[in-house]
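In this view, the complex is presented without one of its protein chains, the others remaining in place.
On to chain A.
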Amino acid sequence: MARTGRIREKLRWSKIYTFSCIRPTGSMTADASPSLSLPGPGHSRVVRCNQPHAHRRNPLNYPSNYISTTKYNIVTFLPKAIFEQFRRVANLYFLLAACLSVTSISPFSPVSMIAPLAFVVGLSMAKEALEDWRRFVQDMKVNIRKAIVHKGNGRFGNKFWHKIRVGDVVKVEKNQFFPADLLLLSSSYEDGICYVETMNLDGETNLKVKRSLEVTLPLEDDQSFNDFSATIQCEDPNSSLYTFVGNLEYERQVYALDPSQILLRDSKLRNTSYIYGVVIFTGHDTKVMQNATESPSKRSRIEKKMDYIIYILFTVLVLVSLISSIGFAVKTKFEMPEWWYLQPQRVGDSHLYNLSTPGLSGIFHLVTALILYGYLIPISLYVSIEVVKVLQAMFINQDLQMYDEETGNPAQARTSNLNEELGQVDTILSDKTGTLTCNQMDFLKCSIAGFSYGLRSSEVEIAAAKQIASEESGGSVQNGSGIDYWENGGSSCGSSPEIKLEGGITCKIEKARKPMIKGFSFEDDRLMQGNWLSEPDPDVILLFFRILAVCHTAIPELDEETGSFTYEAESPDEGAFLVAAREFGFEFCRRTQTSVFVRERYPSSADPIEREFKILNLLEFNSKRKRMSVVIRDENGQVLLLCKGADSIIFDRLSKNGRMYEVDTSKHLNEYGEAGLRTLALAYRKLEESEYSTWNTDFLKAKTAIGPDREAQLEQASDMIEKELILVGATAVEDKLQKGVPQCIDKLAQAGLKIWVLTGDKMETAINIGFSCSLLRQGMKQICISPVNKDLITQDANKALVLSLVTEQAVKEDIQKQITNASQMIKLETDPHAASALIIDGKALTYALEEDMKQQFLSLAVDCASVICCRVSPKQKALVTRLVKEGTGKVTLAIGDGANDVGMIQEADIGVGISGVEGMQAVMASDFSISQFRYLERLLVVHGHWCYKRIAQMICYFFYKNIAFGLTLFYFEAYTGFSGQSVYDDWYMILFNVILTSLPVISLGVFEQDVSSEVCLQFPALYQQGPKNLFFDWYRIIGWMSNGLYSSLMIFFLNIGIFFTQAFRQGGQTADMAAIGTTMFTCIIWAVNMQISLTMCHFTWIQIVLVCGSIATWYLFLLAYGESSPLISGNAFHILVEALAPSPVFWSVTLLVTAACNLPYLIHISYQRLYNPMDHHVIQEIKYYKKDVEDQCMWTRERSKARSATKIGFTARVDAKIRQLKGKLHMKVSSLSAQTVVLPPSPDVL
């Protein structure tokens, strides 16, 4: 029965495939190594296949397949989480204060000290617990996935993933994930190959071919595992994804294993019905888990800086307390004996006022003072910050403009403690696949026989057209000043819906796009519906379509519902070609071992004709050859070589008479390239039968050759036939970027952010994407750093394998040289517009990231406008992130969608995960998740900017408020003989931070907006206030602290001076401590609330209610407190009604002190506003006076100027183009000969 599974795929791929699928016969047999042991340490792992029970006992007891990524477990949670909490200095201090508050030393009641601490710590711990719980649930979801495992006697059954042991034989079916690292034994294909998608590991989307050993091929059905037994000896668990060393001992013979037999956990089986494999590594031993790094707890920069402020305040606190306690000791020693009214002799058992031991009393008093002045270090600050951040996170979660209608995912702030960090980001490190691109290729244009087809424009072109149009209609062409092309485009383009661009590209502003066919965005009636027959060269076009339909390695799959075919292709490019061919009427419908069947549809006949093309040879694509070819025999018996490949390669191999369209095609290719499209050139060659057969014998010889030369021979053989080609045309495929990605990158670049792309993809792919998302452009210097040509090394290696160390050294030196040269080149560059891009290969990166080279590499990278790292492993991504983070000292943000980005997401200051695609690993590891890359702009430029300013202002204000309040306590001490008496009622002090001043400051932290979100987006330069840290620099912090000091002085001494000794009201009563304390406190409430009103510039009803409410609450509280039993209120009984309210002095003092306290700040902001306004001030004014409406010209001009001078992004590309155009214009004036170049034929003319 198992055989039926192979019916459809009864293809010997090895016969078609040339390179990778060919099994060198008899390469490793018994002669290889007689003993099982591998050389060297680190290869101790022994796996007894099909004997999982052997791995339940030592010494082969390997960990189970259970994974856990949680930080805590039930036992460790309390100690670990509490330790985390009390790592914060402030919390430690509060803990100490709380401990002491139960003694008689404390000036306050224990509850007032312990409750807030418990609240803060409890809240944070609850948050931690919740996050860890989520992680646990996620782990469990993975752990209880089911896999089909051999249960003995050839029977297979379901088993939870976490129960899988080393040595188990598992069967994995199509589109399932591998539960552990497996050794491939056999697959549904007869020759034991299978296709694997490793996106979760390295982000690469093209399928990889894995193949089993020849000897294990017979293990092709369930029954055959009945008595299967083998032993694997291999390397110990490690994190290297691309290496594997091991031996398989099977039927008393030893076979060497290599990475191509290893299937890694978290990769996916594709295009293959099922495979059998044996488990080698489980759980945390698997390569993917070895690549995982522990998720670190992150703290924002502001919070770290806040710690320093806490240190400063703590120093002040200790200083003030020392002064107090010394004063107290002195007073106790020298003066207190004379104060008979204190009965100083009768001290009882307390040491507090002991005359005989003033020193000891002083030390006790120090503790009292430390608690008393604790208001300098506000515990409520932490509570408030937590509350504010949660609310800010709520706003992020609720933002409809970051909600993705398609996937139904809103943005999510998964950890709220990094909100403000979003406003300070300097470098963005982005994954490519799934983040920038949706990993979908769309066939967009083609050039056939020298004519360009395809009317639809790429996103880049549309934007460029809008830009040019808006400049023309605006009439004012400024150098490099583009308006917002993306938003304004509609209005300015509206008058002329079709704008001709230089280069003959037409921009159609499509009102409604036709229903999309996945992979096909082509639109040109000249080719569709069979109209191509009336084009000038129908023969060439026919050939073009056939190349698309035949030259590939895909398998068709019939979609039962629609009756059309979908294609399982190795790369999405290929899929796009096939879809295109299908839409043009050349539907690839069947593949057999030797033939490809294509249904060709012509308008002349109703039914499609099915044609068979015999595949004689298939010359596979690889990154070195950059081309692939098939040799076919068509129905007429004609032998043809069809080839597609990179234009440079193809153009080199054209025959003399095959260059007919070369000029036009290469021009088109340039245009396509400039439009951000991926291009391939198509060519063919007619082969004479004799010519073919001679070549084929050579080729077969190479194919069956043994030894290391084989590949070189094969390549040579291919080279021989892939020449004398005749150019047919070129294709242009748009690597479908995610919606809005170029715009977003553009905006982010304008906001002064640097963007690095780290991808697992090949260099060419990465460069293409760089072009299409405007990170690269024509005219940019591309610095490609990759290890020296492999040929050199292999040739050397042929001679001496012992020299491998030397070559390693040589490679490293070479890379060092490359980096040095590039740095030199950049330094010598004088053109201000010149930009360079650094593209570095993963292999080169391993050297560049070494200790002695990384600084050099970093400084080069920082000098480059854009950096693209390709073929990087997850670990390298994390290392690069760390290098940027630590090397530049700036805030880094990493964004990615797959498991391969987890390391980088965790390493960066902020990790952003893309949600909504499969695989939640990235999201789980991230601090923020958004469903599309483009929401990053709003997340940073709007929310980040706001949160940064809010938190910064809030913290500054908090310190101001508590200094203003706390120091008055100190001054009063000096008047009480430093006895530790506070002038305020205990209740006032408790309420001060909890109720009376907390809500306004929270409203500042939650609702403050310097400018509206639209303005934030329109003026990306405003974002730079964050990375430049204009709102939380020491200048500002010290300023606020001085303001607090000043206010405290004013509050205290004005009150003392005014209330001095005389009667404070007409009734002759003098003020007692309660009256002075209450008045002083009233002044504080007014002063700090007025201060916050001056600080805010955005008053919704909430702020107004909260600020006014705070003041009103104070009076209400005073009233209520005064009305309560005198046992509770003490001397504050009826204080407002009876004593203070009827006294004009009370009110006039309030007015005076409030005014006096806020005067300096008012002067400061008035002066700053009038003579040294910051950007948001001016923009506020423009908005306030509606100048943006009156003078739109100015508004748009300023908006465009607000961009940071950027060398990447779309704007830069347009700027460059405009510069180029202007340059050409000059040339045109001087010499008309340039005209032919400037005016290419437009398709509309044709």
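Throughout what follows, a residue touches a chain if its C-beta (ideal position, glycine included) is under 8 Å from a C-beta of that chain, and two chains touch if they have at least 3 such contacts; residues count from 1.
In this text, contacts and distances are computed from a predicted model.
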Record-based protein name (UniProt) of the chain missing from this complex, from "ALA-interacting subunit", "Beta-hexosaminidase", "Protein HGH1 homolog" or "Pyridoxal kinase": "ALA-interacting subunit"
Which residue of A:A230, A:A1071 or A:I1084 touches the chain not shown here: A:A1071
Contact with the hidden chain (one of A:Y189, A:F225, A:F281 or A:Y353): A:Y353
Candidate in contact with the missing chain, chosen from A:L319, A:A834 or A:A1063: A:A1063
Residue touching the undisplayed chain, where the options are A:L342, A:I363, A:M825 or A:A1141: A:L342
In chain A, positions touching the absent partner: 107, 335, 338-343, 346-348, 352-353, 394-395, 397-401, 403, 405-410, 514-518, 528-529, 561-564, 583, 585, 601, 946, 972, 975-977, 979-981, 983, 1007, 1009, 1013, 1021, 1025, 1028, 1030, 1054, 1056-1077, 1097-1102, 1104, 1126-1127, 1130-1131, 1133-1134, 1138-1139, 1143-1145, 1148-1149, 1151-1152, 1155-1156, 1159, 1162-1163, 1165-1166, 1169-1171, 1173-1175, 1177-1185, 1187, 1194, 1197-1198, 1201-1202
